[in-house]
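With one protein chain removed, the remaining protein chains of the complex are shown where they sit.
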């Protein structure tokens, strides 16, 4: 199902939680909603599910206005941030819940319920845990029960609110890959909330960046990484050095138009022979090494310069000496690695 | 856990506690049982199954069941209204819940009797439509309702306050209507608290004295409650009789107490969330 969110605004008291957010999601797409804590991600999902009413704007499913439809009639699979599994029901009954509460005409028979639940439990690889209670499950298992419970009603849209937020890194990585495969297999239109940019880039078709209730930019992970529109997006999706254009002085290349210029720490090349001229097609910045962090495959240097500190990631090669703090260095950035930003 | 104790005062505080509990609580309770044991089994049985005693159990238990049933519903609704809704006068209503607890039972007893007597504020209009409350089992039930109401409200209320709204959100996303959500999600989650409140209220109804004796009529074989029978036996200096009846009351309370805590721990095993 396609999902249209049409200039949705929501205010809690004085606080503008969502400010005219619009986004279209074609059928079968997995969109990551990415933003810092409090940016309105959960609020947007709750509005899509009908759990909150927007002050302005509309939510359309397949072109039909669903803004005033009650949640129970929307057929939306919602996986809550903290799962909200019913603690008094077994895994099986948690999953069966959505079937048992169907209107009598539509409700499957006991046998069909058993079948459908077993099928879904198999899909989420929990076949043998049907009799357990939520309290007896690990975090990853709870997560999958929550997903199974949401899937059993054959949702038209799947909404996942930081589904892996409470899990440790290895489980996260495994589950997110599995989730992506499952989503593609089912062809389910899905919104996935996270504030982990790596997770978003790893599995999503598109990323939507939300900050302070405003949708800043949407696009494929690669587009957002290489062509961020604002310094917030540039900084949020991977790390970036952001400089005011005038601070570059005469060295500013002609192609740069915005008020600010950004580049990725990995794109700068460090050299200690500051006397040598900059290679052609490169922007040169010079400064002194302030601080050094060894991060495994790279070494991150902080370089103090007039006009703002920059960070440069140098690949680490065993046996190579670190550059000592205090050393005068030059940083050369190829012109095509410079991103111009409007704000 | 046998840990080296850094904090002081265990011997003193525990010593004081044990001595006090033994003298003030355990010894008197044991004395009732001892006294009852001085009777032969046959004598004991004759006393506690005499028609008059049996009739007090019947009236006490039936009235307590009726009052508890009423309060299970009314107390639940009361807690619900206090937690879920905002309205003018809510604070006052919340404070009213504790009145039956703060007001001495004898005062409640005489006041309810005066209110429901044939010439009372409520008794007069009720009498005109043929309902008699004072000096009938209905009066006993009303007195029991009055005294045991706070226990159900105050056990359900905090649990309802803590109930995560996401459970309801999840249920409605899954297609559940209000009634289904109530029946399949909210009520089961409140059940342990509700059961605790119900059983405590019931125990209190069984043992209540002051609030009831004024309004009950106290006719042997019809409106005489068990605690009054024990009281009468004392007044008659029939101490073995009093001991036997008191033992029955004591055992009834203890049984309900133990059953409740078993039920709760059984229920709690599923519900404990990490």
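In order of appearance the chains are A and B, and numbering begins at 1 in each one.
Simple rule for what comes next: a residue touches a chain if its C-beta (ideal position, glycine included) is under 8 Å from a C-beta of that chain, and two chains touch if they have at least 3 such contacts.
Simple rule for what comes next: contacts and distances are computed from a predicted model.
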item: Chain not present in the shown complex, as UniProt names it (candidates "1,2-phenylacetyl-CoA epoxidase subunit B", "Sulfate ABC transporter permease subunit CysW", "Dihydroorotate dehydrogenase B (NAD(+)), electron transfer subunit" or "Sarcosine oxidase subunit alpha"); value: "Sulfate ABC transporter permease subunit CysW"
item: Among B:47, B:108, B:173 or B:216, the residue in touch with the chain that has been omitted; value: B:108
item: Residue of B:55, B:181 or B:223 in touch with the missing chain, whole complex considered; value: B:181
item: Of B:127, B:195, B:234 or B:263, the residue in touch with the unshown chain; value: B:234
item: Contact footprint on chain B, counting only the chain that is left out; value: 1, 3, 5-10, 12-14, 16-18, 20-21, 24-29, 31-32, 34-35, 74, 77-78, 80-81, 84-85, 87, 89, 93, 95-108, 110-112, 114-115, 121-122, 142, 145-146, 149-151, 153-155, 158, 165, 168-169, 178, 181-182, 186, 196-197, 200, 203-204, 206-210, 214, 227-228, 230-231, 234, 239, 242-243, 246, 249-250, 253-254, 256-257
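The rule is short, and it goes like this: only the chains that are shown with their structure count from here on.
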item: Chain B-facing residues of chain A, complex; value: 46, 49, 51, 70-78, 80, 82, 84, 86-89, 97-98, 100-102, 133-135, 149-150, 153
item: Chain A contact footprint on chain B (complex, rising order); value: 164, 166-167, 169-177, 180, 184-185, 188-189, 191, 270-274
